[in-house]
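The complex appears here minus one protein chain, its other protein chains still in place.
Right after this comes chain A.
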Amino acid sequence: MGLEEKLPSGVLLTTVEGLAGYFRKASFWPATFGLACCAIEMMEFGAPKYDSSRFGMEVFRASPRQADLMIVAGRVSQKMAPVLRQIYDQMPGPKYVLAMGVCASSGGMFNNYAIVQGVDHIVPVDMYLPGCPPRPEMLIDAVMKLHTKIQDTKLGAHRVAEIAADEKVALEAVPTTAMKGLLR
């Protein structure tokens, strides 16, 4: 049908975007950011039974400068918020944030003065993972979904257009309170 048919066997064609996404998604370097009970499930995710090394992300980095994925595992207190933001700022791009558990996603059961009501108030979140705490299977599922998202991420001018399109969708989205119908 074209160039593909003229290639010798063993050679595949793809786009630069596809190849970059493929490499990026398969080599996460998570930063250790356990804040509460969710961190125990996150550790189990890294341990042999659930074995995050199957997805190339078994090495949790203590230095944010060597990490590109921040799994915010637990409730973020007002005092921890500037620390979290600084760690995020120290991570080299492209970087991703996974809000693990309801506390990191929305404040959860801690609807009070001491806890940040969702870590998306201070850093952009790529994936929200509900659960209190979520099982390691759910964290695997969230990581898989993040993989899919990264695989499909565009580069260069296309990325700029993609960000603009996402922004437009978000601005036009119906607020939760204005939605009608059943609670789901």
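What we mean here is this: a contact is a pair of C-beta atoms (placed from the backbone, for glycine too) under 8 Å apart; a residue touches a chain by one contact, two chains touch by 3 or more; residues count from 1.
As a working rule, contacts and distances are computed from a predicted model.
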Unshown chain, UniProt name, "Hydrogenase", "Rod shape-determining protein RodA", "NADH-quinone oxidoreductase subunit C" or "Cytochrome bd-I ubiquinol oxidase subunit 1 apoprotein"? "NADH-quinone oxidoreductase subunit C"
Can you say which of A:90, A:117 or A:151 touches the chain missing from this structure? A:117
Which one touches the absent chain: A:46, A:74, A:107 or A:134? A:107
Where the missing chain touches chain A, by residue: 78-79, 107, 111-114, 117, 175-184
